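Before I ask anything, here is the structure I am working with.
A single protein chain has been removed from this complex, and every other one stays in its place.
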Amino acid sequence: MRNSVQKLSYLQAIIEAEREEMQRDENVILMGEDIAVYGAQSLVEEFGEKRMRNTPISENSFVGVGVGAALTGLRPIVDLTIASFCYLASDQIINQAAKLRFMTGAQLKVPLVVRTSTFYNNRTAAQHADRPYPLFMNTPGLKVLAPATASDAKGLLKAAIRDDDPVIFFEDINLWGKKEDVSTDVDLLVPIGKAAVKRSGSDLTIVSVAGCLPHALAAAEVLAGEGINAEVIDLRTIVPMDKETILTSVAKTGRLVIVDNSHKVGSVASEIAAVVSEEAFESLRKPIQRVATPQVHIPYNGALEKRLFASKDRILEAVRVII
Amino acid sequence: MRNSVQKLSYLQAIIEAEREEMQRDENVILMGEDIAVYGAQSLVEEFGEKRMRNTPISENSFVGVGVGAALTGLRPIVDLTIASFCYLASDQIINQAAKLRFMTGAQLKVPLVVRTSTFYNNRTAAQHADRPYPLFMNTPGLKVLAPATASDAKGLLKAAIRDDDPVIFFEDINLWGKKEDVSTDVDLLVPIGKAAVKRSGSDLTIVSVAGCLPHALAAAEVLAGEGINAEVIDLRTIVPMDKETILTSVAKTGRLVIVDNSHKVGSVASEIAAVVSEEAFESLRKPIQRVATPQVHIPYNGALEKRLFASKDRILEAVRVII
Amino acid sequence: MLLIRRFEEALIAHNPVGHLSIGQEGAIVGACMALRDDDYVTGTHRSHGHPIGKGADINPLMAEVFGKKTGICKGLGGSMHLTDTSRGLIGESAIVGGGFPIATGAGLSIQVRETDQVSLCFFGDGAANQGTFSESINMAAIWKLPVIYFCENNGYAVTTSVEKSHGQPDIARRADGYGIPGIIVDGQDAEAVHAVTQEAVDRARAGEGPTLIEAKTYRFDEHSNRLAIPIEYRSKEEIEYHRNERDPISLYRATLLSRDLLADVERIEQEVAKTIDAAVEFARESPEPDMEDVWDCMFSNPINFPAYEGEL
Partner (left out) sequence: MLLIRRFEEALIAHNPVGHLSIGQEGAIVGACMALRDDDYVTGTHRSHGHPIGKGADINPLMAEVFGKKTGICKGLGGSMHLTDTSRGLIGESAIVGGGFPIATGAGLSIQVRETDQVSLCFFGDGAANQGTFSESINMAAIWKLPVIYFCENNGYAVTTSVEKSHGQPDIARRADGYGIPGIIVDGQDAEAVHAVTQEAVDRARAGEGPTLIEAKTYRFDEHSNRLAIPIEYRSKEEIEYHRNERDPISLYRATLLSRDLLADVERIEQEVAKTIDAAVEFARESPEPDMEDVWDCMFSNPINFPAYEGEL
């Protein structure tokens, strides 16, 4: 089995990661609302209600229950389903999960994983369409992941479950259905804190955050047709950020476009821009371009909604400004 | 009375702003825990329990009660006392206050003010010492204020109370006791969205966020002694950001130090750095320096805590790198 | 009731989006009948019934679900957020439990402004497990606010039954912990719902404080007609029983017929059909909203905020 692969969608890869880790370690449990609905039905059958906890609609508390369980020997995965619900649980995530180890002088550890999905481009309107990476990026004590491929989703989630610190795992529902070959190696982890160079190039750097990757690659394809070689980096881990991979690329290309579906002000893109303009100032030849969501809420109307998020065309437009 | 002044501390100025606005408009009410304790005792005497609501310890709900009251004719000021409690109420602030006008196609408006104090440098440890400006900076639909002087505190709070949109008002307890002359003009508002140039200079720009101002001015003083003229800008309003004042200054000086007591990753300083490196790239002569709090929690030990926040020395150190 | 039913049946046929109230119309309409036009209402993700119950215009509601510029929320809010402020609606929260504080705040506003309005908060059984439920009810209790907390207990939150998610299954029984009355009523009997709600409204207007009402009702369709449910969490027999024996519309129709009102019933049925057809037509033919609407609806007072400049 070591070297074989299976075709899995991004969501299936996540469920497989959970299955493998639950098989490996009986202290791994899963909690969330309607736990069987979002793909995990087979896990309920395999592991039973003791380890698969269907919670009441009490987000702050069931995340906190995860914290308490993590402090006392379990390794809970808590599914916050839709990322807009992070705001209901941010108290327990930030004031407790992120701080408890520190505040007890490292007497405690918090091996907790919070899964949550960004539900944009889905006509669910403003109260369901948040991409709140920046909320957690600013909080010390958390690791924040946002994979863009099925393999990374599996490998990063497994790494997160084995990690002794609290990890927030952002899924992108626009990728849930995307299939690819995923390794069946039960010990293959994707390292937390490492970005992936998905395409190398020397003319400009495109850093893609979370689900923006397909659009970044599509844009790079078009540019390649015009003889422009873009390097495409998939950030994968938001915190801790892999500055090295980004700075190395910008040192080579001197031009940077960052693609991020969070709201532009205070975005992940802003942080990357700040780091690069601080630490790679001398190599930057053109102003950094952020392709992000403008400061408006997400409308219900699907056509309007779509225009607010990353697309090949919006990326190309940004590239044209600096090429 | 129009042109007279009175000596008020920063906290007294806030209470005066509340008093004047409550006198002017009977729809202004105040809500919060132990409302009489933090300086507002005289308001309870003047306006009575009907308009001065002592709330139970239910942050998410009493902020939401403020939202509901704002939708239906009142102009509530909700005191969230300590900024670490923002995480308990971020659901109602972000999912409701910030979004309701938009989601109803502008049928509703939300004239709500949330006051909250950043309690750092006070030996209250990590669960009380947050400076969570970035949380709200990333959210469309909110205005975010952080005054650094008594006059601005008064004028901005009055502007916030008269504003028809939700406003988050960050106080800095390290400034609460600072006295200065404050105008008694009941109609003097400080405009939301305008930074203040506190000292002009041509050699470098220091942008100060919230309570960092005294340290920035002290650093500028030292630099002046060395013949270096720093321009010091007090941001005052975090959202909407007064890009123009910052960009104009950087166009002149070509050097920028940003001083911000939020955690560095995803800070207000990061956003300013991103904007400047995007829009004033050509005028920047040296890499932008962010003086912010590193990614660690705030320790109880007072001596250690102090070292994590802005100080004259830390600012000077950053200036030396680019001068 | 019929207007809600036909409205949603039209959605199933023409624009299958959203969370349907079919089966719950008796509770909704019974409650709304006890309210005046200027009373406030907050609702939920299952938002179609509440404005219809409060007498809102159908065309802008239908256009909203179609995402059109003529929608009551300009196509920005959508199926989970049919809010018509002209009928006292002040938000339909798709954040479960989000309405508790807002309805309570409206109650505070009424008390401070000294009007004799009331505020009614619709919520589901699942929502009762949000902390905002107890926090808000407690605040209304201490301040004696004119708020009616009205639970549409349809037995399930998505796939989770009340029995599996509540320490004990009667939500109204929690009222005693806050020192307020808690009342259980048959939600399939619109007149019974009307009667208990009227009592609570009278209490509220008299300054006697909040009431918690629990209407036992049932959702005939799936949680949302956009969500595939891979498990059987309730039996087919249970569903069939409710559809056949416990339909609030059939039950009320029978009541009306027993009162010799066949002619009126038939006239109303025809009128409703026409109204709905016209609304679908209106919604279909309406234009889409523009990006400018998106920017325009952000702020009342956009000092220094950028406006839309055609960049997207």
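Observations
Which chain is which? They are A, B and C, in the order written, and residues in each are numbered from 1.
Throughout what follows, a residue touches a chain if its C-beta (ideal position, glycine included) is under 8 Å from a C-beta of that chain, and two chains touch if they have at least 3 such contacts.
The shown structure was predicted, so the numbers you read here are calculated from the model rather than taken from an experiment.
The shown chains contacted by the absent chain are A, B, C, with contact judged over the whole complex.
Residue C:138 is the one among C:138, C:154, C:188 or C:211 that touches the chain missing from this view.
Listed here are the subunit A residues that touch the chain not shown: 27, 29, 50-51, 53, 55-56, 58, 60-74, 76, 91-92, 95-96, 100-109, 111, 140-141, 163-165, 191-194, 237, 240, 242.
In the full complex, subunit B makes contact with the omitted chain through residues 33-34, 36-37, 41, 54-61, 84-85, 88, 123-128, 294-297, 299-304, 307-308, 314. Counting the whole complex, the residues of subunit C in touch with the unshown chain are 129-135, 137-138, 141-142, 164-168, 173-180.
By definition in this document, only the chains that are shown with their structure count from here on.
If each chain is reduced to the centroid of its CA atoms, subunit A and subunit C end up 35 Å from each other. Subunit A and subunit B have centres, each the mean of its CA atoms, that are 30 Å apart.
Rounded to whole angstrom, the centroid-to-centroid distance between subunit B and subunit C, based on C-alpha atoms, equals 38 Å. Along subunit C, residues 73, 75-77, 81, 93, 95, 98, 131, 293, 298, 305 each make contact with two or more other chains. Listed for subunit A are residues 60, 84, 88, 125-127, 295-297, each touching two or more other chains.
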